[in-house]
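Could you have a look at this structure, given as C-alpha cells, before my questions?
Only a single protein chain was left out; the remaining protein chains are all shown in position.
Coming up: subunit A.
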C-alpha cells in the first residue's frame, strides 16, 4: 500500500522539473516536453486520488480526458512550431518576440 503523499511528492517533483524546462529552455520543443511533464504530474495526482472514488470514477475519467486533451495540444503546437520554423528559421522563443511578420 503506497501512501497518498508519496504519489503527491513524486508528481510535485515532476511538475517542478517541467516548470524548469518551460522557464529556462531555449527551444520550443523542450518547452513542449516540459508542458507534457506538468500535465503528466497532474494526471498522476488525479489517478492517485481517484482510487478512493470507485462509484463515480471521477479521477480516472478526468485523467483520460486530460490525456486526450494533451494529445490535441501536442498536435496543434507541433504544427505551430513547424510554421514558426518556416517563417523564422529558428524556434528559440527568446528571439521570436513579434507577432507580425
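What we mean here is this: a residue touches a chain if its C-beta (ideal position, glycine included) is under 8 Å from a C-beta of that chain, and two chains touch if they have at least 3 such contacts; residues count from 1.
In this section, contacts and distances are computed from a predicted model.
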Practice problem: Just go with whichever of "Sarcosine oxidase subunit delta", "NADH-quinone oxidoreductase subunit J", "Two-component system response regulator" or "Peptide ABC transporter ATP-binding protein" UniProt uses as the name of the absent chain. | Solution: "NADH-quinone oxidoreductase subunit J"
Self-check item: On subunit A, residues whose C-beta touches the chain left out of the figure
Solution: 2-10, 12-27, 29-30, 32-34, 36-37, 40, 43-44, 47-57, 59-61, 63-65, 67-76, 78-80, 82-83, 85, 89-92
